[in-house]
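A single protein chain has been removed from this complex, and every other one stays in its place.
Here is chain A:
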Amino acid sequence: MRTAQFTRLSCDVLCIGGSGAAVSAAFMAAQKGMSVALVSKGKAGRSGNAMMVGGGFGVDGYSARNILGEAQADEHYTPQVLFEKVVKASFFLSDQALAEQFVTQAPLMTKQFLEWSKAAGQDFSFVKSGLYAVSGSSVGKTIQQGIKSITGCKVYDDVMVLELLTDGGRVAGAVGLDLYTGSYLIFEAKCVVLATGGYQPHTLKNTISEMSGDGMAMALRAGARLADMEFLLYIPTAVQPSYLRGSILPYLFTIPVFMPLPFKVIDSTGKTLDIPAPFDDVAGSNKLKKLIYSYFWSTGSTCDTMNGNLFFDYSMHTDEQINQAFDFFTEHYSRWHKKGFYNGIDLAGVRELILRERRLEFALGNEYSNGGVVINERMQTDLEGLFAAGETTSGLFGALRAGDGLTEMLAHGYRAGLEAAAFAAGAARPKNLSAQAEKIVAELESVFERPVGETRVPMLTARLCSLADSGLNVVRDEQKIRCALDGVREIRRELGQVGIASKSRRYNLDYLGWLELRNLSVLTEAALLAADQRRESRGSHIRADYPGVDNHNYLCRLTAKLENGRLIQGRILPRAGRLPLPDQDYNSVADYLADIL
């Protein structure tokens, strides 16, 4: 048997993640004099979901004017207004202490973020009340600038963290796999910040490919609770031609300030899917519109809307109208992208396609996971020494995200860094954690000893995604949820038997896939359990068999915890703050939305 190679590393605060939340936390902890290590599954600053942003991010107008110095910001859009927007959109599942933290502390880190963007020569233009228009690459370069500005931060790129390590009941490190060499890194720290992003179990990906929820799964295995896993956010996403697949261009095409081309939506049976009043008047840039689209296009169609079957119909327009709209869109995005391109996509090809076919197929693709590790407003998890930040957490946005993911990343990263620094200042160095790490690795590496059968890792992954498409569909029902649950449990069993095609430890895709599926499958099971238990509709959890919003029985967050290898469910009542909790029920998600509009 091959001997695994280990390297031991030490720091005060270990930040796990390569995007804005981890970098913000590392920056704040280093500002407080801590030695910091940042470990990223991809290349830090060039990985993570922040890089996939399409439109922009923002804070309230009052803070934009008074903290960020934006003279044209609308002061009437106060932190209180943003707070209420977030809590109401969450269907009142938002932890209001977290929502307060979000509105008050996000501007502080945003100020720093804007300084990084200027130093990196990136163009973040302030477009209206508190919103900055950005591109994924400009955000990526800004995060890279942030990394450069952290004094003495050690960065470990292309290392997938596999498991948290503990010392006397306190989280005090982690063990990771260097994907290039196949050797292992043991990080020993006074405390850990988990900022590994969300999870994405579906076949169609518009997120970055690493959304296997590694941090959530590690925290779960270490004893922390997850919550809100049933709430996944969906947006129009391209499905074909293959080179366009996964692009969020269809979503951007729905926003008139980017793409001034009205559209009709039809499904593959030819049925027109209208958005009724008053929802049709909601601005395309309003975050509630994402749920409005998902709700009406999915409940209105008999087709599976998660993998296609929806079309923007542009047949009412002349060539000239289409060309004018495309000229406008192309010009808007040429600020950040090569002229004529959106990211790496040649817009001329998309224009030709629409001019030729007068329609564009799309699906409702999963963009963001509201669920994740349970935290409080100090970013503390259930586990001593473990803090969490960004999309890997839950609690801020509840059943529907109305604030920006990037803003969450900054607000959480800011607080997590400060709290981790304060914790580390009073904590001792852990003892040598090598034996613990070596035991974990020995168990994982036993996968190489198994014979390779007919079932291969990518087949299991495809099966899991297909089960998630069915059980965690935009519109769900008990039978499909339970069927998917059985299938996911079977996959988790098969993960214990499947072999790895190559024995090489160098950049082994089967091993990487197996490690990711180990995480993603347990999270998908947790999500399906919650989706089954929540016998109502709320936010992006829409049940065909329970269409009403049942505040009397389900105004609570559903949690999952691992005990002896089994997922145990629990409940958390949302913490009320400035807004009292509602006691009124609604006949549908649409009725609730109409009430808060």
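Rule of thumb we're sticking to: contacts are C-beta pairs under 8 Å (C-beta built on N, C-alpha and C of every residue); 3 or more make two chains touch, one makes a residue touch a chain; residues count from 1.
Please note the rule applied: contacts and distances are computed from a predicted model.
Chemist: Suppose you had to identify the omitted chain by its UniProt name; would it be "Amidohydrolase", "Sugar ABC transporter substrate-binding protein", "Succinate dehydrogenase" or "Rieske (2Fe-2S) protein"?
Modeler: The missing chain's protein name, per its UniProt entry, is "Succinate dehydrogenase".
Chemist: Looking at A:Thr151, A:Ser209, A:Gln479 or A:Asn553, which makes contact with the chain not pictured?
Modeler: In the complete complex, the chain left out is touched by residue A:Ser209.
Chemist: Of A:Glu100, A:Asp158, A:Glu445 or A:Asp469, which one is in contact with the hidden chain?
Modeler: A:Asp158
Chemist: Can you tell me which of A:Pro241, A:Pro262 or A:Gly496 touches the chain that was removed from the display?
Modeler: In the complete complex, the chain left out is touched by residue A:Pro241.
Chemist: Taking the full complex into account, find the residue in A:Val457, A:Leu517, A:Ala531 or A:Leu562 that is in contact with the omitted chain.
Modeler: Checking each option in A:Val457, A:Leu517, A:Ala531 or A:Leu562, the one touching the absent chain turns out to be A:Val457.
Chemist: Have a look at A:His76, A:Lys118 or A:Arg506 and name the one touching the chain we're not showing.
Modeler: A:Arg506
Chemist: May I ask you to list the residues on chain A that touch the chain which is not drawn?
Modeler: 18, 41-43, 46-48, 51-52, 136-137, 140, 158, 160, 179-181, 205, 208-210, 240-243, 246-247, 341, 343-345, 452, 456-459, 462, 500-502, 504, 506-510, 512
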